[in-house]
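Every protein chain but one is kept in place in this view of the complex.
Up next is chain A:
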């Protein structure tokens, strides 16, 4: 290994810009002398019709490229094969093209049409790879073609293709930055994408093209937060660091809170506010000076970000963990930053390169937040096998962590380090001891004594370093350390290391006033041995003599003259020079008067004490985890981390329109009200007005949701025509649907195989939407709390809580337990319409708990359900504790046994029990199935007579357009749309969850508004109720 660098140097040096020299590579052998010939046979092979020969030729060419050999002269021969049928050959041709197209632009254009054709291919993989290669060819002429292709791909139905489009954006931007505006439009569009596959890539594009357009993020902020955990690791890193910047511009500093808290008691104590305002002009004073400032409350979106990134501390990827750590460091309230320490310490057990980066960041953090890492002190202990650069960083952290309490252990540890064989490390340890000594007054003397002992070390480096550190320590308060200087003076007899002798002499000279008796004596001894000393010592002897002459000329005049005379005839010209210069300066003479008057100032000027501080101090103005932070210099393209704003910008910009299915709640709620009392009677008209308002507001958004929910069906026929692999993927997807758990389907992002992720998109979409609503609807709920609580006062005991619902609610949740009735515990539920993992017969119900009391609620669980026959419940896992102000969501499954009977159960906390009941609207008892029109008709034919229920109705004007009808029906019932030939006929199909009976719904709407609704199902009760509900929804 030791010989390697020299050889490498040479090699690298001569390699220069040209490659051909690389024929020396032993692997490629001597054959390369006949380069031309060889290329000829490659050309021949490429021109044949045999795929095997072509493949062989391409492999050899790619091998050449990989070794850095120039293969550009083969371009025409290779590019001919771009349309080759053989997929292996094609792949390698693509590889070649991407590498050389830039150099041979004209010829590269020949291949473009092939890719344009590929962009239209029914196979998503081919579309994606065509776009990928097309966008990688760096030929400016094709910019418009690329732009077009990207725009098209951005609305492709395959998320994999959309991802590729996102990747292509920065490529095009680097080729032609004039396209920026158009590209931003595409980015904006892709940012709205709801798939995890796209999210990471598009944020990457955003960061490269338009990081300043923070306004594009607003609408997508909550979605990104919610998707984050399912995005692939690389995307997570990019998204997190972007969101860190975003949060810094949009939210208020959480530490403000603390400064206010500190201030408040003081204010109360001194009374008058005016005094306070003109207090020392710190930030705190400024905050109090604004009497209007409200006490700090964290924006729920800020909280959302912190909450959703926290689980990622458990990621296997060091980059993700670091990204979350920096997010917490920059954004979290002081009390919460601590959680990152453990994860960072975990990274220290990883590869040494990872350690290197992490330790740099820990070093910076540990200056600001020492307490955070103190419990992990021992994890930073140094092993002899650590590389030196790691040792030195660990030492830095240990020094930062040293405090009054742990200093004895730290110093003991340092003592072992001093005996290490790695001398650079020993030197660094001595420096570290010096820093501990300056920071912690209590151990200064111990450290000094330890260092003094080190002066007798045989290693020059150790001694030199010790003396330097002692010197620094003494310079801080020389007066108190006369003793040590005396001790050092004594050492001159024994210490032989010249550097150490020199340093001691400097010290005595500098502080000769503190040792007035000893100093002349030392000079006397040194004068005696002057000729035998090393050069550096001689120089310091002259210095010492000069200083003594200036302060104590009576005793030392002769000695000084003697030393100077000796020096005058020294062999070394530096010494002779110094002697002459000193003599001129200190010994008054006729000419040199002007200077010698100031000799004392020159020699004995007070020298500033060197500052011993960490080189990592103040590095945190760079975003942690960034390259710039590591280098402590701004890297190209670094995005400055903005300061917190004084006033929070409008938080409502992040609100998104209430997504589609939330309104189904209106209906459910209403039904909830009626059902227990009028279970079979005709619908009443009372609560209808509430539903209207909600419906209109989200009309726009719901269309999109509708499409993506149904998006599954258009994809299927295509992918089934693809290779068998893809079919496998589809099959997988179906199975997965059953097992998918509501929140944590992390595996699918990992699987990432194109087809499965594309098809699982639909379910993912709905999931996201649901989560997205959370913060917004939550706020609404609290607004309404006033009316709710009034009502609640009249109910004592365990009320049937559903009755409490105010009919005007437009939010997507239904109340299970009001916060007043629940003594601070508010519980809502939604039907998520996702398959319940574990049991496909169960309806999955999302239960949202929030604690509005001021004590934590512990041990939330379901207690002894009292269930009608057939109904069963899969309880949610016990929630151990819910802190005040926190909210959480759990999923439970209920098998309603195809009836609308309520599931009654107890909700228990450690102290209380609440009786609650969930009653499903009939539309939630089914799950969509997808079938063709023919199948639909066939099945419908089997379900006639008793199983068919028909109802005539008139559609109001507002409800005649296609998407409104479709959306109203799917809101009421969890059915899937069946493609249909006729324009004014709508068909939907589903199966009941428990028995799996088909439910078929047909709506025949005339342009006049008259319509006929037919439901076919062997479950007649369900059919009847469904008809009633749908008619009600449509006629409102």
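Convention: a contact is a pair of C-beta atoms (placed from the backbone, for glycine too) under 8 Å apart; a residue touches a chain by one contact, two chains touch by 3 or more; residues count from 1.
Going forward, contacts and distances are computed from a predicted model.
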Missing chain, UniProt name, options "AP-3 complex subunit mu-2", "Vacuolar ATPase assembly protein VMA22", "TBC1 domain family, member 19" or "WDR34 protein": which is it? "AP-3 complex subunit mu-2"
Residue, one of A:151, A:307 or A:342, that touches the chain absent here: A:342
The one residue from A:68, A:516, A:979 or A:996 touching the chain left out of view is A:68
So which of A:93, A:214 or A:322 would be touching the chain we can't see? A:322
Which one, A:416, A:572 or A:855, makes contact with the chain that was left out? A:416
Over the whole complex, note the residues of chain A touching the chain we left out. 1-13, 15-17, 19, 25, 27, 59, 62-63, 65-68, 91-92, 95, 98-99, 102, 132, 135-136, 138, 164, 167-168, 170-171, 174, 201, 204, 229, 232-234, 237, 241, 311, 314-319, 321-323, 342-343, 345-346, 349, 351-354, 356-358, 378-379, 381, 383-385, 387-389, 413, 416, 419-421, 457-459, 625-628, 630-631, 633, 635-639, 725, 731-732, 735-736, 738-739, 741, 743-753, 837-838, 877-879
